[in-house]
Each structure stands twice: as C-alpha cells, then as structure tokens.
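Here's the structure we're looking at; comments come further down.
Of the protein chains in this complex, one is absent; all others appear in place.
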Amino acid sequence: MTLRLGDLVASLAGEFDATLLGDPELLIERLAPLESAGPAELTFLSHIKYQAKLGRSAAACVVVSPQAQQAATQRGACIVVSDPYLYFARITQLWKKRHEQPGRAGIHSSAVIDPSAELSPGIFVGAFVCIGARAVLGADVHIGAHSVIGDDVRIGRETRLASRVTVNDGCVIGDRCVVHPGAVIGADGFGFAPHEGTWVKIEQLGAVRIGNDVEIGANTCIDRGALQDTVIEDGVKLDNLIQIGHNVHIGRHTALAGCVGVAGSATIGAHCTVGGGAVVLGHLSLADRVHISAASVVTRSIHKPGHYTGLFPIDDNASWEKNAATLKQLHGLRERLKVLEQTTDIASRKNP
Amino acid sequence: MTLRLGDLVASLAGEFDATLLGDPELLIERLAPLESAGPAELTFLSHIKYQAKLGRSAAACVVVSPQAQQAATQRGACIVVSDPYLYFARITQLWKKRHEQPGRAGIHSSAVIDPSAELSPGIFVGAFVCIGARAVLGADVHIGAHSVIGDDVRIGRETRLASRVTVNDGCVIGDRCVVHPGAVIGADGFGFAPHEGTWVKIEQLGAVRIGNDVEIGANTCIDRGALQDTVIEDGVKLDNLIQIGHNVHIGRHTALAGCVGVAGSATIGAHCTVGGGAVVLGHLSLADRVHISAASVVTRSIHKPGHYTGLFPIDDNASWEKNAATLKQLHGLRERLKVLEQTTDIASRKNP
Partner (left out) sequence: MTLRLGDLVASLAGEFDATLLGDPELLIERLAPLESAGPAELTFLSHIKYQAKLGRSAAACVVVSPQAQQAATQRGACIVVSDPYLYFARITQLWKKRHEQPGRAGIHSSAVIDPSAELSPGIFVGAFVCIGARAVLGADVHIGAHSVIGDDVRIGRETRLASRVTVNDGCVIGDRCVVHPGAVIGADGFGFAPHEGTWVKIEQLGAVRIGNDVEIGANTCIDRGALQDTVIEDGVKLDNLIQIGHNVHIGRHTALAGCVGVAGSATIGAHCTVGGGAVVLGHLSLADRVHISAASVVTRSIHKPGHYTGLFPIDDNASWEKNAATLKQLHGLRERLKVLEQTTDIASRKNP
C-alpha cells in the first residue's frame, strides 16, 4: 500500500504549515529511519546537528526544519515544517490508520459478559474476554482477546485494551487510553500490619482511577489504593514492566520509562519524566517538572523542578573494585583530610 | 452499606481488648485516611507522633493507642486499643467480607478440567480456566478466570488465585495463599551450560513449593528449581514484578517489596525485609532478620541481623556529575592523601 507524497502533505495541512519541495507524485511505500531509508521511503531529520547525514540518504523525501532546508533540497524532495518530529509522529498515525484492517467492531461469541454490563456502540470484544457485572464500556472501546474486566469497571470511549489485560473490580479508565498486553490494573496494594512476627493483611479497599489519553505498557502493574484510589492523571505515559504502588498519584503528562518502581503513597507531579529502572520511595512527593535520570533512586521529596541523578558510574571491573573498596572508607578519608588541613594550617602558621 | 460502630467493636471483641469512647449508634459508611476522613468515616492514628492531626480530623471515629486517648476524646468518638494499626487491619478484613458478593462457589462451564483432577467442595473455578491432570485443589479454593493450572499441581484450602495466574506442572501452593494476576509460578529457571560459545539448556527438573499464608503479587515470577525445589516458606509476602530464581529459599514471614530480584540458589532467612528494586545475587545467604534497603544490591552473604544499604545518593544532576567523575579517581585520591600524610608527618617531625 503506497501513499502519494502530495496526498500525505494534504492530509496534514489542517494541522501543520508544511511546504513540500519536490514532486507530489512520488509514491511512498514505507516510513524508515534516515540512515536506511531507500528511494521509496519517507524519513525525517530529528535534529539539525545530524544534517550532514542528509547528503548520504537515498530517501524519497525527508521531513526537515527550516534550518535544514538548504541541505535537504540539495539531495532531493523534502517537507519543511517547524517541528519535523511532531510532523513525523502524525505521519506514523496516518500510516497506521491506512494499514489497519477496518471493521473490527463486534463481540466474539466466546466472550463471557455479565448481562448487567453496558456496552456502547462500535465496541470490539475479542475472544475469551470476561466482562463483569455493571461494567460500563464507552463507544468504540476495543477489548483484546483474553482480557478480564471486573465488576463495576468503567472504560471511556475509544480506549483500546490489548490482549491479556486485567482490570480489577471498580477501576476506572478514561477516554482514548491504550493498555498493552499483560498489564494488571487494580491488584491489591502491598499492605500488611506486623503482628508478632507475622504480617496481617490490610484489605485494599480503594481502586485505580486513570484519566484520558493515558498509555500503559506491557506487564505494567498499577495497584489499587488501600482506602482511597490510586490516581493516574490525563496524558500520563507508562512504559513496560512498571510498578505503581497503592495510593500513588501521578500528575498530568508525566512519562515513566520501563522498569520504574513507584512505592506506595508517592506523589509525582505533572510534566515529570522518570528514566528507566529508577525507583521512587514511598510517601515522597515530587514537584512538577522534575526529571529523574535512569536507574536513580529517589530517597527524599523533591520540591524544585530540575534534573536529578544518583547512580554509580560504570567502569572496567578492576577500577570499579578499587574505587568501591575505597568508598567504604570515604568518611574516614574525609576525617583524615581534616586532620591534615589542621596540621598544615598549624605548620604554615608556624612557618609563615 | 453502613456498619454500626458498636457492632464493629463487638465483632472484634474476641481478638482485641478495645474500648469504644463515643456513641455506638454512629453509622460508618466508609474507612478513610486520617487526613480526609469525613463525618461518616472511620479512620486510625498510625503513630502517636501524628496526634496533632487529630484535632483537624472530621472523622466519625478514630482508632487510637492509649497514649493518644486524651487528644482523641477531645475531638469526638474513638476506639482505644494497644495496636491501632493491627486493629484497623482487621477492620479492613471485616469490611471486605461484608461488601463482597456471596455465593461465588461453582465451576464455570467454559473451564477445561482434566477428568483426573480432584476438586474439593466449595471451590470456585472461573471462565476459561485450565486445570491439568492429577491436580488437587483443596476446599474453598478460588481459581480466577483465565488461570492455567498444570499437571500434578496441588493447591491448599482457601487459597485464592486471581485471574491470569499460571502454575506450572508439579508446583505446590499451601493453604490461605493469595496470588495476584499475571503471576507465573514454576517457569523454567535460567540454567545453561556454556559450550563453544553457545548455551546448552539445563532442563529444570525441580518444582516450586509454597507454604501457607503466602501472598504473591501481580506479574511476579517464581522459577522452578533445577534439580530440587524452589521454596517459599509460610507467611512470606511478595509484592508485584518480583523475580525469584531457581533453587531460591525464602524463610518464614519474610517480605519483599516490588521489583526485587533474587538470583538463583540464594537463601533468604526468616523475618527479613527487602526494599523495592533491591537485588540479591546468586548463591548468597542472608541470615534471619536481615533488612535490605530499597534498590540496594546484596553482593555478599550477610550473617548478622541488621539493616544494610548500598545506593548512590540522589543529587541535582550537576552535583552528581562532579561527584561521580571524582568517584572514578577515588582510589587515586586515597593514595594522594597517604602521600600527603607521610610528607606532612615528615615535615612536622622536621619542624616539631
């Protein structure tokens, strides 16, 4: 399935002020990265600093910013637009829509749906799906095969659950969300009262409340609240294999990369980013626009926007061993340095 | 569904020596945290250090310790008991039992159950469940929708598997356990013999043996042993997205927080806690009552009870960069300090 270059630009003309410099009759067969794009492929230049690569590209057409226009036109067709990355994102969406199978609405005969559930028009329910009592699913919702929707769940319009998603009783998901396979929404939070050396379960009576336009990665878990709800606000993006503890609150448009763990009752502000494998400890609070580097551990609340990091720099193993061994004496080294400073100070006073 | 305050106290009178100071006719509609509890809600004071919050609480009733009784009675009804957190835990259990749908026993017609499996009375088997040959399920066991139980599995009485749980062939789970969605019990351990640059699989012939009163979080994995069994003793609590390698042994009433990884053949004692995201390397041994901080990496056996930590302190990124760069020279700095100490020592001897 090919796309005429002129048609592609025309499709996005409502949203973007983009100029096509080149033949609108060119046929685009695929989208591709700059390095490998061939003569039937469309690509983009993500940053002006890479413009030297343009000359080597065999792409049919490159989406570029005005700064790269000159370099781009020297090699062939280009689309000039102020934000090429955003423009290319829209092209991927267009591409996907064109290539998707149409007409997937319908309810598979094997699905087990409680008669009290409310299903809106345009819904797709895959094979072996279970939908609980009083669940309410909005228009054009897609529930992939093998997903399990509990009692009293509400899912907003156009939200897509992939295969093998669990949404437990009472949880709420907004509109236009995407949930990937294996995600578990609303399992019990990890709450126990210690009692004579054993752990007594605190039943988790809250739920999970997810806003609109949220994406949740494969095998990611969001626990239900202990008494109140765990809350994920609008536009939050969660990658795969993330753990969100009970009572956590994540603000609008915050993005967490893969393997992040957020412990119970932590609050993360809006427009934050958390790098892959980072950990946020329980009951902490992060302000808006806080950025945590990958694999860093947040051990205290952060009240100021900014970029925070805490990880041991990697080194060849022999060097690491020497430095790590010394690290265990670091406090002592500081004390020795102090003594030396005093000694030298005394010495220099003696010998001015 | 409301609960009369007096009835609530009466329900727990067998287990606790608690005193209700206030009107037993008060109707409780919900349980809530101290900060937000309203006039129809019951809450608790987790620690005496927060007692200043009592005055601001609009809660119908607060569960408090004897030390907080005076402050609590000044604001309204309270229940005085020696361990408020434990008492509240029991209330959450009571609450859940009251609000759960009754009568869920029964076997869904879609379940695929081997004729040689033994199912005890009172069992619930959800939609699309698979149960293998010779599996034995105890009384009042609950198997959630889409769970897959292998051949020769044994599950003890009153154990609850949520939806989408896998228990592979030959694994054993005790009584009164709770297993959350997506958990995988008994996948192959990661065992390969190196052979001319490739990996030759060591088939994993052991199983997983789980005691009574164990809780296993969502998407957590417990691998089967290579030759003998991986063992999880009574009362262990595992949070979500935990990896337990083959041949691991975890002692009674130990609790592991989310995203912990325990590598193969590690032994963790009883009454330990491991914080979120921590890693325990293979073949190590941790004594009883060892407590590992979140995100710490256990690289050697720990023979003494206590609290252990190893993580890089988070900092603003610029400060971190300076300190991390210096860290790579730390061993050298120590050497330079030594030289200085010797020089100064010589100098001070010269100039006494």
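Letters are used for the chains, namely A and B, taken in the order the chains are written, and counting of residues starts over at 1 for each.
Note that in this section a residue touches a chain if its C-beta (ideal position, glycine included) is under 8 Å from a C-beta of that chain, and two chains touch if they have at least 3 such contacts.
Being a predicted model, the structure only gives us computed values, none of them experimental.
Novice: Among A:L161, A:L241 or A:V262, single out the residue that touches the unshown chain.
Specialist: A:L241
Novice: Which residue among B:R30, B:H142 or B:R164 touches the omitted chain?
Specialist: From the options B:R30, B:H142 or B:R164, the contact with the absent chain belongs to B:R164.
Novice: One chain is left out of this view; which of A:A117, A:A135, A:V153 or A:C259 touches it in the full complex?
Specialist: Per the contact definition at the top, the residue touching the missing chain is A:C259.
Novice: Tell me which residue among A:N219, A:N247 or A:T267 touches the hidden chain in the full complex.
Specialist: In the complete complex, the chain left out is touched by residue A:N219.
Novice: Residue-wise, where is chain A in contact with the chain that is not depicted?
Specialist: With respect to the unshown chain, the touching residues of chain A are 30-33, 36, 83, 85-86, 88-90, 92-93, 95-96, 101, 108, 110, 126-128, 144-146, 162-164, 178, 180-182, 213, 215, 217-219, 235, 237, 239-241, 253, 255, 257-259, 271, 276-277, 294-295, 311-317, 320-321, 324-325, 327-331, 333-334, 337, 340-341, 344, 347-348, 351.
Novice: Tell me, which residues in chain B touch the chain that this view leaves out?
Specialist: 110, 112, 128, 130, 146, 148, 151, 164, 166, 168, 182, 184, 187-188, 190, 192-195, 197-205, 219, 221, 223, 226-228, 241, 243, 245, 259, 261, 263, 277, 279, 281, 292-293, 296-300, 306-313, 315, 319, 322-323, 325-327, 329-330, 333, 336-337, 340, 343-344, 347, 350-351
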